[in-house]
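In this view, the complex is presented without one of its protein chains, the others remaining in place.
Letters A, B and C name the chains as they come in the text, with residue numbers starting at 1 for each one.
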Amino acid sequence: MSEDEFLRLPQQVTLEYRFAAGKYASHFFTTLKNEGRLLARRCPSGHVLLPPRPVCGLCNLETSEWVEVGPNASLGGFTVVYIPFTDPMTGEGRPVPYGFGLIRFDGCDTNVYHLIDETDPLKLRIGLPVEPVWRDQADRTGSFADIRHFKPIYT
Amino acid sequence: MTEPQLIFDQKIDLPYTYTIGKVQRTFLRGLAEGKLFASTDGARKFIPARPFAPDGSRLPETVEVEARGTVVASTRAGHLGGKVFALISIAGCDGAMLHLLEEPLEPGTPVEAVWEPDAEPGILALRAFRRAS
Amino acid sequence: MARAVAAVATGQTDYAIRKDVGIPELIREAIDRCLDSRDLTLKDVDAFILGNMEMFEGINMVEHWLADAIGIGGKPLWKLNNGGTVGSSTAAAAYYLASAGFHNRILCVGFEKQSEGSPQSSITTVADPIWERSIMAGAIGNFAAMTSVYVNESGVTPEQAAKVAVKARRNACKNPHAQLKMPDITVEQVLESKMLAYPVRMLDFCPSSDGACAVLFSTEDDAKSLSPNPAWVHAAVTAHDQQYMGDSPKRLAEMRSLIEARKRGYAYAGIEDPIRDIDVAEIYEPATYAELAMYECLAFCEKGGGGRHIDSGIPEMDGALPVNPSGGVLSANAVGATALARVAEAAMQVMGEAGEHQIPNVKTALATGYGGNAWTDLLVLRAEKP
Partner (left out) sequence: MPLDAFIVGIGETRHAPQRDDVNTTEIAWEAVRAAIEDAGVELNEIEAAITASQDFWEGRTISSMAVNEIAGATFKAESKTASDGTLALVYAATRIAVGFDTLMIVLAHCKESQADAHTVEMSAFDPYVQRLLDPDETVLAGMQAQLLDISLDDRARVVAAARRRSPILEPLDAASVASSPETSAPLRQLERAPLMDGAVALVICNAAHAKRLGRPAVRVAGASTATDSYWSDRDLRSAGTVQPAVAAALADAGWADLPDRVELSAPYAHQALLWGRALGASGPAAFEDGGLCATGGWLGGRPGVVTGLSAVAQCARELREGSVADGRAIAHGTTGLLGQSHHFVCVEAAG
């Protein structure tokens, strides 16, 4: 079968969604935007969970209270990405290389993935302290992308 | 002060490239040349051409058929700007083909294909069906 | 009483980028190979379970569109989607549905045509739209960040990870269906391959393939009539983790779902010492570092001993507990098919139908599925009827 025998038809599939952030995310992002504070949920067994959520899977109990975490954090895991990657939400490619990793906010039991402002992997290590670098107030959208990235604190 | 219920408007916008198998390559390329090909097991003929009949049996070959048939059903899709969709059965062939009409037609009305000049292979190489002249 | 259930026939396509066939032809290749091996046709199948990730090909209710390609004719048609574990989830569902007698002969079909979509972008749609999706870096970025935790805790070296890649692509030479057959691959070649996301290099990671796998399950005497030595299911266990991708602190270093599934699965199947009690394992390793971590979570070796385990030669084709004689996921990966291919390969080993990569006299075979948010399916297949 030579190459031109084949027939491959391109087709763009565009699906529009309006996601309700819900009770916990709305409260988190409203507080973050208005007061610059990061809120996690704690369950009766003391697990501090971010993102905040109705039920803690570790003990199968409803989370019971808000607790402030961060803003400083440490690396729960890290990498530097070298392969281009098109973000399906924006359709743009993210320039490479870029640091990316698991961010553990002080006081939190879980990590969240985010971008790291470092492209030399040998400088990064588990537990390295990092701090959030915010987008300007004007171009915040009320999502985790309001934090531009995390900057390592090399002491 | 009740807190705002945040809404995240997002889209999933993904490019796909569908690989077309043997009998349907002939079918879709045929449309671009103003021809209608059915797939067949030597006995039954199916439109649109497809590799397997509804009972799973193979339809490995293709055979050209006349681009004429009858309307099974048609509907003006007011909620989609008035486009007229129809299910068309082609003379001598099993199966039925979803396509467009220039205007709604009663079930059983004889129709013929209207070809899109110098079109790329694909279902849109056939512009629509119209009442047979 | 619960009926005994066995895998009685398998069929796989060659995993590759397939520009010659559409999705219906692709799944029928695997289905026909499976049914032909027992002189059966679609008419002999009572029910179908299909598995893939719909957004990888962008087709909603894809099983309903494929109904004609499998000649459904009014029969039961199930559709599962559990991410990477979907293939093994179809096998687990077949086990329970057949064991309860709700269906008898069940054909599981896992498939993916990854060349038709853009896998790295569609995998991002796995992420939670509110919390994770705007920050995702594709499967490789996420996986590499997890890998750093495991490397930090276990001290495994890139060379030890590279040995897994060498074992996989050499074993693949003995598997007609594998995509990456590399007879002369060396550790150096792996260490020099392009860095994708530190420390994961090109040859450390699984390929993206088009492919399909079909496994026919049946029960009791019917299973015996269909296969000279059926691969009886002794355990089909699933374990999930918490909801978000960053929830598990140790990630790979302590894959909670695999450890939980291993404990329950081994107890259920009466496995005490895996090296002694398991003759071959087909595990779902998306990357070399994952296989090393999975040795530990599966208790093939002590915690932190993944690197020493590959050094020991135990997981080699001629070792005490061969892992992925088929070449594994590192040699072929069409997500919807991949975890079911692990079950198929385990069944082929038990049935003595693995051809060139057959391990001698296999009595007990292990198969795992990995996917979702570090989820695990674990199945134990045996020559002996439960």
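Just so we're on the same page, a residue touches a chain if its C-beta (ideal position, glycine included) is under 8 Å from a C-beta of that chain, and two chains touch if they have at least 3 such contacts.
No experiment lies behind these values; they were computed from the predicted model shown.
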{"item": "Omitted chain's touching partners, listed by label", "value": "A, B, C"}
{"item": "Contact partner of the left-out chain, one of C:V8, C:V21, C:L35 or C:L97", "value": "C:L97"}
{"item": "Touching the absent chain when the full complex is considered, from C:G11, C:G58, C:G110 or C:G138", "value": "C:G58"}
{"item": "Full-complex contact with the absent chain, from B:A32, B:V63 or B:L124", "value": "B:L124"}
{"item": "Contact residue for the chain not shown (choose from C:K75, C:K181 or C:K250)", "value": "C:K75"}
{"item": "Sites on chain B contacted by the missing partner chain, in the whole complex", "value": "5, 7, 10, 12, 16, 18, 20, 24, 27-28, 48, 50, 54, 72-80, 83, 85-87, 95-100, 104, 107, 122-124"}
{"item": "Residues from chain A at the interface with the omitted partner, ascending", "value": "9, 11, 13-25, 53-55, 57-62"}
{"item": "Residues in chain C touching the chain absent from view", "value": "1-3, 22, 53-61, 63-65, 67-68, 72-83, 89, 92-93, 96-97, 99-102, 122-123, 125-126, 128-130, 237-243, 256-257, 260, 371-373"}
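One rule holds for everything that comes next: only the chains that are shown with their structure count from here on.
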{"item": "Computed distance of Cα centres, chain C from chain A, in Å", "value": "29"}
{"item": "For chain B paired with chain C, centre-to-centre distance based on mean C-alpha positions, whole Å", "value": "37"}
{"item": "Between chain B and chain A, distance of the C-alpha-averaged centres to the nearest whole Å", "value": "44"}
{"item": "Set of chain C residues in contact with two or more other chains", "value": "19-20, 58, 118, 121-122, 125, 129-130, 133"}
{"item": "Shared-contact residues (touching 2 or more other chains) in chain A", "value": "6, 8, 11, 13, 17, 19, 21, 25, 88-89, 143"}
{"item": "For the chain B and chain A complex, residues of the former touching the latter", "value": "3-20, 24-25, 28-29, 121-122"}
{"item": "Sites on chain A touched by chain C in the complex", "value": "1, 6, 8, 11, 13, 17, 19, 21-22, 25, 49, 51, 53, 57-58, 76-83, 85-89, 94, 98, 100-104, 109-115, 121, 124-126, 143-145"}
{"item": "Chain C - residues contacting chain A, complex", "value": "19-20, 58, 118, 120-122, 124-125, 128-138, 140-142, 144-149, 152, 194-200, 241-247, 249, 251"}
